[in-house]
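Report on the structure given below.
Every protein chain except one is present and positioned as in the full complex.
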Amino acid sequence: MRILALAAILALVTPGAALADDAPIKVGFLSTFSGPNAVLGQEMLDGFNLGLKAAGGTFGGRAVTIVKNDDQAKPDAARQTADKMIESDRIQILTGIIFSNVMLAVAKPALDAGVFVLSSNAGPSQYAGKQCNPHFFGVAFQNDVSAEAMGVALNNKGLKRVYLMAANYPAGKDFLAGFKHTFKGEIVGEVYTTFGQLDYAAEIAQLRSKKPEALFFFYPGGMGVNFVKQYSQAGLTREIPIFAPSYSLDQTVLPAVGDAAIGAFASSSWSETWGNPQTEKFVADFAAATGRIPSSYAANGYDTALLIDAALKSIGGRIEDKAAFQKALETVKFETLRGKFRFNANHFPIQDYYLTEAVKDAKGRPIMAKRELIAADVADSLVGDCKMAPGSN
Amino acid sequence: MSPSLLVEQTLNGVQLGAMLFLMAAGLTLVFGIMNLINLAHGSLYMLGAYFAAAATNATGNFWLGVALALAATALVGAALERLLLRRFYARSHLHQVLVTFGLILVFNEMTRLIAGPAPLKFALPDVLTGSVNIMPGVPYPVFRLVILGVGLLVAAMLYLVIQHTRLGMWIRAGASDRPMAAAMGVDVELIFVAVFSAGAALAGLAGLMAGPVLAVQVGMGEPVLILALVVTVIGGVGSMKGAFVAAMAIGLIDTFGRVLLPPALGAMIIFIAMAAILLWRPQGLFPVHG
Partner (left out) sequence: MDEPVRPRTACPSRDGLVIAAIVAAFACLPPVANAIDQPFLIRVGQRVVIFALAASALNLTLGFGGMISLMHAAFFGLGAYVVAILSFHEVNGDSLGTGPLALVGTSHLALSLPLAVAAGAAVSALLGAAALRTTGVYFIMITLAFNQMLFYYFVAQQTYGGEDGLQIPGALDLAGLDPARRTPYFYVCLAIFAVALVGLQRVVGSRFGMVLRGAKQNERRVITVGVPAFRYKLAAFAISGALTALAGGLMAGAEQFVSPAEMSWSRSGELVVMCVLGGLDTVWGPALGAAAFLILEFGLSNYTTHWQLPFGLIVIAVAAFSREDVAAWARRAGWRA
């Protein structure tokens, strides 16, 4: 009896000791919940939770514990928080990360510790190419790709003189690099602004003086809201049309800028008007749960949850068998909102890209309406640099 | 640089200068008169923006929101002075740095606790959105012109008050020789509260004008605090004229530095300028004491 009691006390004070296969799966959800980009983390978490609910509240039949933390969109703060989640909370999956700079700061310690990193948004070029890793999966997109698609779309529209702007961080550089891969016209200016900068007066003045035919920009979240607003206040919206990847023109930006964005174009792998039954159900469920139209961040969070569930189901929930889980993820089949999805050899998606345009819906709300297909089955151009190491436990 | 771009960037620089002056005015008076280093001045800037955003959203009236925010920030300033900071006038600089550093943490976290982690919405009335042509074919946002105008107006008013009224005379006396002013019968206590809450209201004014342009968010005060401290020190602690000259100089140097210089130098230029000026004149451009 005394030994039993002792064992019970020991079990209580040693949180990581329970390794039984029916223990809950620990998912670390590290995302941005404060500052001007807080809405992005909340969108993604709402989407992820909806996906978990759609999977019956379990992943592969096992209960789920979500360890939720705020990365403040700051790599250094994220690094410290992630270390704690990995070593103290002992998470098995890390997801939720929005920003590529945060991803580059936390992915290495997570992967070194054997944690699976399933990126529900950030898709830095480093992890698609040379640093590709058996336990790293980019579920959403690779940064360069939607910009490459936009370059093609602008070629098709016959635009010749384009001005480029992006936030100065890894994703900003990837997006502009991707655009330059495919765009054939002249780049009349290329400006990087400080990550998190919210006042663009000086840069907008600079832009106007160059008289471009179009602007391609990448500013996610709060940066996008401020940029599009100030761009329209400076009276430029009608003069110089704007183009962006969907992550700068979606439901995290549109409601705040209102009419200022109408007529802008994005290149998207998903939008709220995607037109398949699963998207219609998702948009309705999301609206019922939150009262909002879901953004691309919410959709990617939802897809990530469904992906984890599908992969775990196929191996009977045995996440502890890392080689099996990796294989299950590589070959996963699930009902993605995007309609079409599979992982490439570097664990980044192969998917279709469409042009979307900001229009008003029946209720007068700005939405991104699906237009023509830009390219089908698009893979990133970095996969050649990836020599995927064999999986291991 | 084309002439229209030059005009536009100059306006941007003067507008930043006007903001910095509003911040530095309170700092330099509190430094000069009470001999207090107030690192929490940036928190008053943040509070001004939050009060204005909350009051505007609650009442639906921007102008009422602005008035309420100014009054509330002044009140917070007065309470801060009476309840806490007056105990620190005679303490060492180290303790002043500590207590106001602690205040920054408290104000930031209280704001996050009450208003939430996401920025507050703060929309301008229709009159202030949109743009006007400052030169043919060069539109400039109306609200930025308003910021510029308000900054210059406040500077002119402060100049009149300080140079040409009895209150201003007392303040000047307090800044240059406090014990003598007290001996001459100036109600020093009253002057202290008045100066502190006026400084708070000016910081709040700067904050509420920055709110719609930037974002009403926790931590918005710290970057501008650093710039305002630079302005205060370059101008000479306690000197209103110094604060104005230094604010305009820093506003212009920063704006043009970012556009014209390579990025590393552009970001450091104002600090290099400050070090150079202090090496040349260790008491700032317009020293008040001694």
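As written, the chain order gives the labels A and B, with residue 1 at the start of each chain.
One rule holds for everything that comes next: a contact is a pair of C-beta atoms (placed from the backbone, for glycine too) under 8 Å apart; a residue touches a chain by one contact, two chains touch by 3 or more.
No experiment lies behind these values; they were computed from the predicted model shown.
Q: Among B:A118, B:L214 or B:L229, choose the residue that contacts the chain missing from this document, as touch is defined above.
A: Looking across B:A118, B:L214 or B:L229, the contact with the absent chain belongs to B:L229.
Q: Which one touches the absent chain: B:V237, B:I253 or B:L285?
A: The one listed residue touching the chain not shown is B:V237.
Q: Just checking the interface: what residues of chain A touch the absent partner chain?
A: 13-14, 16-17, 70, 74-77, 79, 83-84, 87-88, 101, 104-105, 108-109, 168-170, 194-195
Q: Quickly run down the residues of chain B that touch the omitted chain.
A: That gives, for chain B, the contact residues 31, 37, 39, 84, 87-88, 91-95, 97-99, 101-106, 108-110, 112-113, 222, 226, 229-230, 232-233, 237, 263-264, 266-268, 271-272, 274-275, 278-279, 282-284.
To be clear about the criterion, only the chains that are shown with their structure count from here on.
Q: Taking the mean of the CA coordinates per chain, how far is chain A from chain B in Å?
A: 39
Q: Across the complex, what residues on chain A touch chain B?
A: Touching chain B: residues 33-36, 38-39, 42, 70, 198-199, 201-202, 205-206, 208-209, 222, 226, 230, 233-235, 256 of chain A.
Q: Using the touch rule from the top, collect the residues of chain B that touch chain A in their complex.
A: 2, 4-5, 8-9, 12, 112, 117-119, 121, 129-131, 138-141, 143-144, 213-215, 217-219, 255, 258-259
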